[in-house]
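In this view, the complex is presented without one of its protein chains, the others remaining in place.
Think of it as A, B and C in the order they're written, each chain with its own count starting at 1.
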Amino acid sequence: MQIRTDLAMESRDSAQGLQGVSYRTFTHGNIEEIHVCIETEEAAKALEKARGKYITLSHASLSHAAPGERIALSKALADILRPLLPPFGDLLVVGLGNRHITADALGSRVLDGMLITRHMKDITEPSLRGRLRGVCAVAPGVLGVTGMETAEVAQGIVEHVRPSAVIAIDALAARETSRICTTIQVTDTGIRPGSGVGNHRRGLTKETLGVPVIAIGVPMVVYASVIARDALSLLLEDMGLDEREHENAMEALVGKVTEHGLGELVVTPREVDELVGKVARIIAEGLNIALQPRLSEEEIGAMMHDGM
Amino acid sequence: MQIRTDLAMESRDSAQGLQGVSYRTFTHGNIEEIHVCIETEEAAKALEKARGKYITLSHASLSHAAPGERIALSKALADILRPLLPPFGDLLVVGLGNRHITADALGSRVLDGMLITRHMKDITEPSLRGRLRGVCAVAPGVLGVTGMETAEVAQGIVEHVRPSAVIAIDALAARETSRICTTIQVTDTGIRPGSGVGNHRRGLTKETLGVPVIAIGVPMVVYASVIARDALSLLLEDMGLDEREHENAMEALVGKVTEHGLGELVVTPREVDELVGKVARIIAEGLNIALQPRLSEEEIGAMMHDGM
Amino acid sequence: MQIRTDLAMESRDSAQGLQGVSYRTFTHGNIEEIHVCIETEEAAKALEKARGKYITLSHASLSHAAPGERIALSKALADILRPLLPPFGDLLVVGLGNRHITADALGSRVLDGMLITRHMKDITEPSLRGRLRGVCAVAPGVLGVTGMETAEVAQGIVEHVRPSAVIAIDALAARETSRICTTIQVTDTGIRPGSGVGNHRRGLTKETLGVPVIAIGVPMVVYASVIARDALSLLLEDMGLDEREHENAMEALVGKVTEHGLGELVVTPREVDELVGKVARIIAEGLNIALQPRLSEEEIGAMMHDGM
Partner (left out) sequence: MQIRTDLAMESRDSAQGLQGVSYRTFTHGNIEEIHVCIETEEAAKALEKARGKYITLSHASLSHAAPGERIALSKALADILRPLLPPFGDLLVVGLGNRHITADALGSRVLDGMLITRHMKDITEPSLRGRLRGVCAVAPGVLGVTGMETAEVAQGIVEHVRPSAVIAIDALAARETSRICTTIQVTDTGIRPGSGVGNHRRGLTKETLGVPVIAIGVPMVVYASVIARDALSLLLEDMGLDEREHENAMEALVGKVTEHGLGELVVTPREVDELVGKVARIIAEGLNIALQPRLSEEEIGAMMHDGM
């Protein structure tokens, strides 16, 4: 059952009984938070994830949240982000993915809603001076469009701009159909090679960029084989199969599906145009709140307006 | 197994041994054409499709066809359309669907590539005069966006514009995963209530509009339950089940999937932005060729350029 | 000086001493309202405008209004619209212009922000039932794109939908450079032939549609010759020319400019993409408030969210 997941919370099953991993779950209203911490190299190896923190924010109707809920989600996201940020220095937000493929456009869409301040710290009005944290942002595009790895572009920019941290936004592949557009994952481990909708060949991590990399991801696509497996799981649940039989049936399915090419099909919800817009707004608002702790939400709103 | 299909060719299995239906298949190069003709009311009832002609044009890489193949597909489509058109009179092309949902935007995207001539028959240059067939087009939008049924809008326009036929373009739901973006269906039976990605509540047919309605559709989405069923089918094939057992397993799957809400998920390929553009271009080119028999392809190209 | 204006307020100079025209000006905050009423056929002839009411709402930074001002403008627009609407019946909003030309896209962009209710009057939740006024909307596209006059399409739809009034939104040409994106005109005289950025060949009026037509327009473009004339006017002001000499100089300029083709150039501000978005939002919000008097602004906001 080798289906890749970008969400640490989905590896919970594999982690049962494993030392060096902690799980904590919080619920506030309809929002569920899962904090996974992979503390040892052994656990990291077993889960095929880097050591570090992985926090997911889930809400059954994340992408259809009413205005009030949307703001609650933005604030919950800001609360998750704040302790991961370095206390000083400019921040560089990197929007990954391909803006021309809606299902992969989350990164560039988040940037559209962000308050960019690095260039105006000195020229802004006196009342704001000294209260703006410098934020800059770039959506470098994907390898097939630019001929350059996102990591190459990001490295070059980091060396010139010298931010104290990078925040990378990316669309992910889900391993459970129900995760699509319902979960935001934040991690301090950066973007790993092979992850994301666009399958990054190189990572964006502290090792490659030289500064901490906080990654924010949302599952936007799912392999057809995952849908098939989720459906078969539902069917097998009632059959009283033991775990071994269950596993065998699943493996047979995935084998068959792969053999016929069905499994390679990657799909996204029909309404992806709308979903990506709504989720991008939540993330942008959460980032604006977390990155500008000395501004009120009203001040952020007014500056967003002026800047547009 | 109540999964709706908009493609007559997909009802072939149900039609086995049925009187009043003819199937003919043609192959030229990599292009496959299936001509289904439902000739009697009994057959129409059995297949839950209206009496009339249904012609599908299929190509495994329809949406990735190289320029040469693309032109071959456009011409094959024109050959299918030509005998279905009335010999005289203006033609009204109606692009159905929601332009803001990429998976449902086929109709409006086709219009972007069409040669519109109704308004220039009298003002065009002398060399073209008398050689232009009047073509007009509208993409009225969907009920949720306009507050009006597409059929209402189309009726009003038809009564004013008085075309000799309507050509309606729509995105469809596939009943087999492999049909997505690989098949174009042309039918002289119009658009039926309940069909299409957007589920039209009223039809666009000769009965409602008063003139013949030729519908062109391409499967762009698929229910998650269809993917699950296709996958299970592959798995069951090898198990030596009899037809009854096979049916039972499938029904159980669909039941389970529906119960958990997974089946209601409608998905589209990750690359839908690109796919819809490529398929729309083939259809627009095919329509331009079929609707303007007295113009050469070069003249159509030059007029498209001037008109833009 | 034959430069067409779509704004009645700009004909004030020509109207001096004319019987049968009333002008009233109101100021609230930075918002200026001018109410022009053309009461007699003679005045209508002299001003080359139809008899009726023309109300303009002006604000020097209409398209850059801060959120608070934006809402004030929306409400002021609603106050202007309300007395012009028939008390009962569905309303049809027609967005004129070409959505693919940003400077002509105001009509279709306003529709994107409107609350459409005609199709949900019966299916909505009990608390709203009886409180929704039926609103439907269509952006039929321009003659060059559809092959049909907007008026033809509107007529057909009106006959089927039977609204009690039509509200038509259009981008206008300004006769004074300073009017671009700073003034919204509302009139109960409809859209006249030859008006608008796209130069409608037929009008949308009570005579052609059979129901009252309220038109909302905003100057989005200006002829290069208008810019030249405005500049020359500034220059001549100081020269102590008498009125006749002034007129002669202006006529000479317009003649020269026309002769060299410069005058035919129609231009729009570099930032038109942003401007049209901001103005469209003000108009859509104003319409939503005026068309749904039994809903609070919060209810409108929540329904807009759900409907999207």
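Points worth noting:
By our rule, a residue touches a chain if its C-beta (ideal position, glycine included) is under 8 Å from a C-beta of that chain, and two chains touch if they have at least 3 such contacts.
Fair warning: this is a prediction, and the values are worked out from it, not measured in the lab.
Across A:V138, A:V211, A:L236 or A:M250, the single residue that touches the chain missing here is A:V138. From the options B:E32, B:E159 or B:E274, the residue with contact to the unseen chain in the full assembly is B:E274.
Among C:I71, C:V211 or C:V267, only C:V267 touches the chain that is left out of the view. Only one of A:T117, A:T183, A:T205 or A:S225 touches the absent chain when the whole complex is considered: A:T117.
Summary of contacts with the chain left out: across C:T205, C:S225 or C:Q292, the touching residue is C:S225. Not every partner is drawn; the one left out touches chain A at residues 111, 116-120, 134-141, 143-149, 152-153, 155-161, 307.
By the touch criterion stated above, the residues of chain C touching the omitted chain are 100-104, 177-178, 197, 221-222, 224-225, 227-228, 230-232, 234-235, 237-238, 249, 252-253, 256-257, 259-260, 262, 265-274. In the full complex, the hidden chain is touched by chain B at residues 66-67, 274, 301-302, 305-306, 308.
Basically, only the chains that are shown with their structure count from here on.
Annotation: 44 Å between the Cα-based centres of chain A and chain C.
Separation between the centroids of chain A and chain B, computed from CA atoms only, is 37 Å.
For this pair, chain B with chain C, the centres built from the Cα atoms lie 39 Å apart.
Counting partner chains per residue, chain C has no residue touching two or more of them.
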